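Left out: one protein chain. Kept in place: all the others.
Chains here go by letter, A, B and C, matching the order in which they are written, and residues are numbered from 1 within each.
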Amino acid sequence: MTEEKTVVLGVIGADVHAVGNRILAYALAQAGFKVANIGVLATREEFINAALETDAAAIWVSSLYGHGELDCRGLRDQAAEAGLERILMYVGGNLVVGKQDWAGVEKRFKDMGFDRVYPPGTMPGRAIADLMRDLGLVNEVD
Amino acid sequence: MTEEKTVVLGVIGADVHAVGNRILAYALAQAGFKVANIGVLATREEFINAALETDAAAIWVSSLYGHGELDCRGLRDQAAEAGLERILMYVGGNLVVGKQDWAGVEKRFKDMGFDRVYPPGTMPGRAIADLMRDLGLVNEVD
Amino acid sequence: MELKNQKWPADEFFSRRREVLAAWPTGREVDLDEAVAYHRRAGAGRSMAALLDQARTSGRTLAQPRAGVALLLDQIELLRYLAAEGEADCLPATIDSYTRQNRYAEAQAGIEESRAAGRSMLNGFPAVNYGVAACRRVVEAVDVPVQVRHGTPDARLLAEITLAGGFTSFEGGGISYNIPYAKDVPLEKSIADWQYVDRLAGWYLEHGVTINREFFGPLTGTLVPPGISHAVGVIEALLAAEQGVKNVTLGYGQCGNLIQDVAAMLTLPRLAEDYLERCGYRGVTVTTVLHQWMGGFPADESKAFGVIAWGAATAALAGADKVIVKTPHEAVGVPGKEANAAGIKATKQVLNMLRDQFMPPTPELTEEIAVIRAETTAIVDKTLDLGDGDVALGTVRAFKAGVIDVPFAPSRFNAGRLLPARDNRGAVRLLEPANLPFDRALLDFHRERLAERGRVENREPGFQMVIDDIYAIGKGMLVGRPR
Partner (left out) sequence: MELKNQKWPADEFFSRRREVLAAWPTGREVDLDEAVAYHRRAGAGRSMAALLDQARTSGRTLAQPRAGVALLLDQIELLRYLAAEGEADCLPATIDSYTRQNRYAEAQAGIEESRAAGRSMLNGFPAVNYGVAACRRVVEAVDVPVQVRHGTPDARLLAEITLAGGFTSFEGGGISYNIPYAKDVPLEKSIADWQYVDRLAGWYLEHGVTINREFFGPLTGTLVPPGISHAVGVIEALLAAEQGVKNVTLGYGQCGNLIQDVAAMLTLPRLAEDYLERCGYRGVTVTTVLHQWMGGFPADESKAFGVIAWGAATAALAGADKVIVKTPHEAVGVPGKEANAAGIKATKQVLNMLRDQFMPPTPELTEEIAVIRAETTAIVDKTLDLGDGDVALGTVRAFKAGVIDVPFAPSRFNAGRLLPARDNRGAVRLLEPANLPFDRALLDFHRERLAERGRVENREPGFQMVIDDIYAIGKGMLVGRPR
């Protein structure tokens, strides 16, 4: 059903939060995706290289530790430069430092070029459903 | 030192909170005052009669249960009618229903004619010090 | 009619009823047969007895807030919010203080002033003034059982209206809603008035509708030793059972020392069941409720959360069937709906985390259990003695003799000579046992425990210690140590 689409998964920057990453990988695999999990402490370059290598349909960036705003800048441009103009990019976790107004946070990350931005505590199922929709793997009507 | 001044003490209205009343009575007595304690469920009339009977210097009204605003209205006028024009009147406790802006609450009770209004959790010592000052029992400078 | 512990004959009950219902216009709305039909239609989902039963068998602890405001629509919104956002397992209508003193005219004024001011000027919901139909709107607004919580020495009309109004549980008793809640009401009167309420509940039962009757365990909420509140609870259960009540919940106000509180919660249903059985009442279902700390709270909301959560933990570890929840606004005023929901949510988090945990038996717990059993038994037995076997009469005499004595109670029918204080571990003991009918061993136990604290604090146990203990939790402590 997912035609074995690949998702690159990783935790960006100096971030070592490994638990959510482990669960996301499991959930994506259960949903039928191939997962290229580059794990924690992942650089922007590692995300892009993994996407190129696996011909990925999407990049899922996690940032839990608060520096997401600093770490994620430039990822979209670097991807474009590498020829990944149309790759889907999602980001989720605890993206900024502290408890901030979510609308503002979402906007900042959308402005950085992310297609979807998820607040703290998002359950994997929700984002996987979005992904299936964005990849045209499910009928929009149901 | 207090020249055995009398304070009328009671809990007004349909209010049965007895613990604070007991402690206030004890604290006033310890500070050298005579206490005419009319207890809980006290009517306005009982306050005034007790003040007349004991030639009291002050009336301390407690209201804990939230109906203070309804119960205290008219007390100052009734006292004046009874000839107690100059008697000191303090009120304290949990005077209104709910957590409200204190400045507003204080103003409402001052407008009703109370000389001093105390917020929830006031320790007796603070009000006794005020009373001694208001009665000229201590030198203003110290 | 002279007070005695005997099921009221139907004629007596129905002749009284006429007077009761005539006391306020809404009394006319009550039609018992129609009310029974209404309850039957409503079904088990609304039944507090059924919910408690389920909690008890599954080892779960239900969380219930207090909640009452002056205006009907606000009351409805409040309960809906506490169910949905607060995740309350069951709900109350907490009745205002004018209604509690049967001052319906003042309650009416309060309703009108509240409408004018746009905020509740009453500290609860004036159910009598609203009447039967309005009560049904409240009860129907939510999916969980709703109880009447109050503090009314004479709650006959309130019971008529709210039970006809679809409430399935009614709190209070002739002692617990008099001694802490009144100054001048003789026990003869309040006990008789509550016999009426119990008879009414019994009547519903006889017609297929189980009304849960809960007794107000915390009494004055302030350092009440478990033996005393247990004795009152047992007596109220006996009085209710005689009138035909078969579903009772006994309450206890958390004191703060875990071992004492667990012992109290473990002994409470056993003692009630023993006495019910001994006095010949069969088939009475007994459940328990723990009230989170009922005395003075810290004003700081974070600290209040600490007190609330510790109460929840105690309820869970002690296996209470229900816990009554405080709020972060406790020290200041009746909580708004958000603060109220906050208290329930903190409570439920702890209840759920501790759901599969319990306090294992230990020698300390066993000792505490023995003490509470001995105290309660001493008081109840002496009360029965004083009444020549009649618990109603005995209660009146026991209060007169100080055999039951509730600390800090406003009632002049309470001896008021007893003084409690915490021991060195925070358990509530007797500094001045006054006339409690305790044997030497019990008295020595209390004295020694307080002497131990005295040694640690290097002061003689005395009234200052009591005052320090009254303030202690509000100031962030359990034991009021000298500064």
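Annotations
Everything below uses one rule, namely that a residue touches a chain if its C-beta (ideal position, glycine included) is under 8 Å from a C-beta of that chain, and two chains touch if they have at least 3 such contacts.
This is a predicted model, so every value here is computed, not measured.
Although one chain is omitted from the display, it touches the following shown chains in the full assembly: A, C. Residue-wise, the contact with the chain that is not shown comes from C:P363, picked out of C:G118, C:P363 or C:P482. In the complete assembly, the contact with the undisplayed chain comes from C:K345, out of C:R137, C:H207, C:K345 or C:K400. Where chain A meets the chain that is not shown, the touching residues are 13-16, 18-19, 22-23, 26, 39-41, 65-67, 69-70, 94, 96-100, 120-121. Although one chain is not shown, part of chain C still touches it, namely residues 256-259, 298, 300-310, 312-313, 317, 341-350, 352-357, 360-365, 424-426, 473, 476-479.
We take it that only the chains that are shown with their structure count from here on.
If you take chain A and chain C together, no chain is in touch with both. Looking at which two chains touch through the most C-beta pairs, you get B-C.
Taking each chain's centre as the mean of its C-alpha atoms, chain A lies 54 Å from chain C. Put simply, the C-alpha centre of chain B and that of chain C have 30 angstrom between them. In terms of their C-alpha centroids, the spacing between chain A and chain B amounts to 65 Å.
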